[in-house]
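Of the protein chains in this complex, all but one are displayed in their positions.
Chain IDs A and B follow the sequence of writing; residue 1 opens each chain.
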Amino acid sequence: MTDNELIKELEAIDTSKMYLNDFLLTWNKKDYEIEAIFKTAQLLTMLRKKNISTKVFDSGLGISIFRDNSTRTRFSFASACNLLGLTVSDLDEGKSQIAHGETVRETANMVSFMADIIGIRDDMYIGKGNAYMKEVAAAVEDGYKEGVLEQRPTLVNLQCDIDHPTQSMSDAMHLINTFGGLENLKGKKIAMTWAYSPSYGKPLSVPQGIIGLMTRFGMEVALAHPKGYEVMPEVEEIANRQSAESGGTFTKTNNMAEAFENADIVYPKSWAPFEAMKKRTDYYGAGDFTAIKKLEKDLLAQNAEHTDWECTEKLMKLTNKGKALYMHCLPADITGVSCKKGEVEASVFDRYKIPLYKEASYKPYIIAAMIFLSKFKNPAQTISKLMEKGIKRIS
Amino acid sequence: MTDNELIKELEAIDTSKMYLNDFLLTWNKKDYEIEAIFKTAQLLTMLRKKNISTKVFDSGLGISIFRDNSTRTRFSFASACNLLGLTVSDLDEGKSQIAHGETVRETANMVSFMADIIGIRDDMYIGKGNAYMKEVAAAVEDGYKEGVLEQRPTLVNLQCDIDHPTQSMSDAMHLINTFGGLENLKGKKIAMTWAYSPSYGKPLSVPQGIIGLMTRFGMEVALAHPKGYEVMPEVEEIANRQSAESGGTFTKTNNMAEAFENADIVYPKSWAPFEAMKKRTDYYGAGDFTAIKKLEKDLLAQNAEHTDWECTEKLMKLTNKGKALYMHCLPADITGVSCKKGEVEASVFDRYKIPLYKEASYKPYIIAAMIFLSKFKNPAQTISKLMEKGIKRIS
Partner (left out) sequence: MTDNELIKELEAIDTSKMYLNDFLLTWNKKDYEIEAIFKTAQLLTMLRKKNISTKVFDSGLGISIFRDNSTRTRFSFASACNLLGLTVSDLDEGKSQIAHGETVRETANMVSFMADIIGIRDDMYIGKGNAYMKEVAAAVEDGYKEGVLEQRPTLVNLQCDIDHPTQSMSDAMHLINTFGGLENLKGKKIAMTWAYSPSYGKPLSVPQGIIGLMTRFGMEVALAHPKGYEVMPEVEEIANRQSAESGGTFTKTNNMAEAFENADIVYPKSWAPFEAMKKRTDYYGAGDFTAIKKLEKDLLAQNAEHTDWECTEKLMKLTNKGKALYMHCLPADITGVSCKKGEVEASVFDRYKIPLYKEASYKPYIIAAMIFLSKFKNPAQTISKLMEKGIKRIS
C-alpha cells in the first residue's frame, strides 16, 4: 500500500473520540480506533524510513512514571516522544512510596503544567495499577477544566495490572506484518500459554492483553495454563464476548500440547496466578512481610511442579505444519541460557530471534501512534502536511 | 491588556543589567527588573496559550543541580527549559558530598562548555546554599572571561538558604492575577505566619522570600511566629527598608490571630528556627551526629508546643470579610489528611485547592522569564519576532 492510500484509509476512520482521550485498555476502544492506531503506526514508520521528520511538537513534555523497573518500555516511550518532538521528564517517586488520593491529584497537576502526554507503568499490584492511571487521568481532566492546566495531557498505559496495550498492539502489528494484513488474522489460531520460569510473580498483563486484543480479530484464541494459574475472570469475559462478536473462538485448556495443536502462533510465557497476586497485594497493604515471604516460597514451589510447560521443539511440531510463529515480549527465560530450565528451548528461541526483535521493534511506533491520535484532531491531515513539508530527519 | 501593549511596556523597561546576569535574590533586583520578569512571564504564557512556539534556543543545555529532593521545582525547571528550547542535563553529585573551593570552580566549568543556564537548589544548610551559588557564578564568569567557556551560563536560584525567588515570584504572580494587577497589591495585608508541622527542619527560604519580596509592593506584611522561630535578621532588615520605601508596612508578632486580623492574604507554613538551623550546619560541619540527633528531637518537641498554630476556619473568619486568599508553596501538612495535626484544617485547604494549584502553575513561566531576561538583550524585540514568525508549538 502506498502512503497516500494509507492516509486515505486513516482519513476515513472516525478518531474523534480518541482526541484528548487516554489509551488505557484496548477493549475500551472501538475496532476502527484500534485500526487507526495500526495505520498511524505504519505511516509513522514509512515516514521515518523515508527520512521525513515527524516532529509535530515544536516543544512539549512527555512525563513518564515507572513504578516498576523497565528497560525496553522506557526506551520505547523515549523513542516515541523523541520521534514526535516531545522531551521526556521522568517522575521518580521512589519505589517504596505508593501515593494515594489527594497526593496523586496534587502531583498529577504539579508535573503537568507543560505536559502533553503522561506514560505510566504500574503493574505490580492487582487492583492498583489501572486504578492509579484512572486517578491521574481524572486529576488532569479536572485540572484542565479548572484552568490549572493549559492543555489536557493524555495518558498512555505502559503496562498495568490488567492490560499491557502497547505490548499487545505491537504484537498484533507483528502478526499483521507476518501474515500480510489484519484481515488475514481471521481464523488463525494463537496459543497464549503459560510456561515455566524459575522466577515468580511475572505480571498477568501480557496474557490478559493478548486474549483481550486478539479475540476481536476473529482469531482462534486458546488460553492454556496449569490449574491454579487462572487470569482475571473479567478479562476472560471480555475475550468471550469479543470472540463471539468477531466470529472467532476463545477456548481454555490446562494442556499445553492441546493449545499448540495446529496453532499458527504460539506465545508461551510465565505469569503468576491472579488469586495469589491479589493476596500479595493485600499482604503489602497490611505490611505483612512474613506472609509475603511465605507466598513467594509457595509460588516458586507451585511453579516447580510445572517445569514440563516448556516450549520445546517437540511441542512446536504439533503446530500448523510445525511452523507456528513463536512470540514473546522479551526477555525470555531460555533453558540452558538464561536459566537451567525455563520457558523455551534454546533452539526454538534461536530460530525466532530476528522475528522476536522485530516484534519488539513496533512498540515505539505503536506508542507514538497512541500519542498522535490523542493529540491531533485530524491525524490524516497532520501526516499529509508532514509529507508535504518533507523536512529531513537527518539532514 | 493585549500582547502588543504588554510588549510595549516591557520594551520601556531597562533590562540591560539583567542580561548575562544571575537571578539569586529578589531584593538585589530593581523594582522595574522585577516587573520585567512578571511581564515576560505573562507574555510567554500568552504565546503558549495561542500555541505559538517560544523556542528561542535552537539547541543548548540547562544544567540543573539539586542538592535536595525536589519534584515540583525540578519539573518547573524542566518545563521552563523545554519551553525555550533548552535540554536539561542534571548534575547528580551524590547527596552526601558537599564540594568546596577548587572542586566547585572546576566542576562548574566542566559542566558548562555548552551550558546556557544553570539552575541550583541548595537550601539545606544555613550559610551554604547561596554561598555555593555565588561560587559557581564566579567560576563560570571567570571561565567565560578566560575563554574557557564560549558563553556565560547564567544562574537561577531554585531555592537557597536565604531566598526562594522562583517561589515568591510565582506567589506574587498569583496575587497579581487574583487582585487584578501589581498596583492593586498596594495596601493589601498579607500574613506570612508560621504553622505547626509534625516534621522538622523545613527551610526558611519561603517566609524570607515572601517578606523580602512583598514588602516592595506597598503591602502590609505581617510576619507571625512563636517565640524562638525567628527568621534571618538580615532579611528582616531588608523587609523593613523596602516597606519604608514602598509605603507599606512590615510588622512582627508572636500571635497568629493578630496577623490574620483583617488580612487579605494568609500564608501559614512551617519552618525551622534560624538559630537552630545555624547550629545544625555547624554540627554537620563538625560531623557531630549525636548533637544533630538531639537537635532534631528538641526541635520536634519545640514544634509540639505550638500545635495551635493551625490555619483553621475559625482563624480564617478573622480575615478581611472572612475571605482572605489562602496560599501555600505545597505540599502542605493537612490536618487529618497527610498527618494527624498539621498546618491547615482540611476544609480550608479543600476550598482553596484550585487557587493553590494555579499558584504553583506560574513557576515554569517565572523561571522561563528569568532565563529569558538573562539571555536576551532586547527581550521585547525577541518576543515580537516570535509572534511575527508564529511557529505553532503543536502543529
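Odds and ends about this structure:
FYI, a contact is a pair of C-beta atoms (placed from the backbone, for glycine too) under 8 Å apart; a residue touches a chain by one contact, two chains touch by 3 or more.
As the structure is a prediction and not an experimental result, all values here were calculated from the model.
Contact with the chain that does not appear here is found for just one residue of A:32, A:289 or A:357, A:357.
The omitted chain makes contact with just one of the residues B:56, B:311 or B:327: B:56.
Panel shows chain B; residues 56-61, 87, 89, 91, 102-103, 106-107, 109-111, 113-114, 116, 143, 146-150, 375, 382, 385-386 of it touch the chain omitted from the view.
Contact residues of chain A toward the unshown chain are 45, 48-49, 53-55, 71-72, 75-76, 78-79, 82-83, 85, 87-88, 330-331, 334, 337-338, 354, 357-358, 360-361, 363-364, 391-395.
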